[in-house]
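The block underneath contains the structure these notes are about, expressed in structure tokens.
The complex is shown incomplete by one protein chain, all other protein chains being positioned as in the whole.
Let's turn to chain A:
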Amino acid sequence: MRLSRRQVLRLGLGAAASGLLAGCALDTTGAPGSQGSEGLVFYSTQLATTEEAEAVRRQILAGFGRQVQFVSDSSASKMFDRVRADARAGSSSIGLLGALQGEFATLAKEALLRDMTDVVEQLGDRGFTRQYLDLARVDGRYAFVPWISASYIMAARREALPFLPAGADLQRLTYTQLLDWTRAIQQATGAPRFGLPAGEKGLLKRFLQGYAYPSFTGGVNTTFASADAVGMWEWVRAVWGTANPQSVTYGFMQEPLLSGEVWVAWDHAVRLVDALETRPDDVVSFPAPTGPKGLGYLPVLGGLSIPRAVADPQPSIDLIRHLTDPARVSTTLRTVAWFPPQDLATIPGGLPPGVGQEAETLQRMVGTPGAVASSLAVGLGGQSGAYDKVFTDAFRAIVLDGGDIGGTLATQAVALQGVLDTAKAACWAPDPVGEGVCRVG
């Protein structure tokens, strides 16, 4: 049979189109709400990228006796809506929840979670770090079982190291030295090579809330518009002048680090690990810098918990046991590069080079004299988005649009107080923890 040119083309296009459609069809497996006819639903706001979700399905859940459906969606508001709807319906479509400490705090305040104290006690042999166990408690009871942890660190390409200012120690940089360094790189290469994840999916807001503010002002909300804060914003504006302007499109800093568009970057450890794993000889990680008020940093803790509406919690408890098992913890570290909430020395099989480097950096950062751990905003509930908006709006007005720092902070301080008032949120670390609604300073 002879095929005409047109027929061949049509066949080719048809094949391509069916491939595309098949791809689309496959993609729906992770869609929230897609519930199998049976099996335990493990819903997580973490490990939500395609690669992470695949690692969970194929490797981390492997070996668990029952069928588990892993559904991940990074939107906390969707997760809240679903758990609330289940509670109203009186039966839970979700067997196990994976989420961040702050997200669980919101659910626990609404009494939507089972008391997990008995499970944490059963898992005494797991050796969870005391610091993380403390974070997992809400009103004296465990709201969740610690599961994964991380923090934000810095990374640089080796070609940036010769431009370090004289006398600067990469492992103990100050904010001033970091600025001098990125300026020196810009002068020498003629290109801005610092990078911050200021894109749509980027976590720049966490840099402002957990790193810059605590390091420069010793607080966040109570020092929001203080004189120290003005100094901090001047630093941010100056360092932004040495940043690749494409930073407004960056979500994960590992890609621009690998491509060389950025030589020095700050980001979530998980969002840098590919650069360290792919090019361990060319990329180095180091702690966040120290400011006038210490080294502010933001530990991130993810946990596992069971919605109160679950009728039979035993399968979910079995799954928690499986996920916190040392072998599974090792797999989690290896595949998705989240650290376990226990001492790394207890993890069997050693660490891959990039992950190992990050772990060392993290330990060094936490151990730096004057390290100030912030907690993620707690008790904001539905206002957490509005809270973040205050910081991104201030960044945009001051840094991108070149607005007046004092004036912008005064305007945004009003918005921030409005958010805290609506949420009736008390201050959290590094602000002095106290009773009553937090007052913006």
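Here are some notes:
Definition applied: a residue touches a chain if its C-beta (ideal position, glycine included) is under 8 Å from a C-beta of that chain, and two chains touch if they have at least 3 such contacts; residues count from 1.
Criterion: contacts and distances are computed from a predicted model.
One chain of this complex is left out of the view, and of "N-acetyltransferase domain-containing protein", "HEXXH motif-containing protein", "Sugar ABC transporter permease" or "Fe-S cluster assembly protein SufB", the protein name its UniProt record gives is "Sugar ABC transporter permease".
Looking at A:63, A:127 or A:245, the residue that reaches the missing chain in the full complex is A:245.
When you scan A:127, A:350, A:370 or A:385 for touch with the missing chain, the hit is A:385. Of A:65, A:190, A:367 or A:436, it is A:190 that touches the chain left out of the display. For chain A, the list of residues touching the undisplayed chain reads 5-6, 9, 13, 16-17, 20, 75-77, 190-191, 198-200, 202, 244-250, 259-261, 382, 384-386, 388-389, 392-393, 396-397, 400-401, 422.
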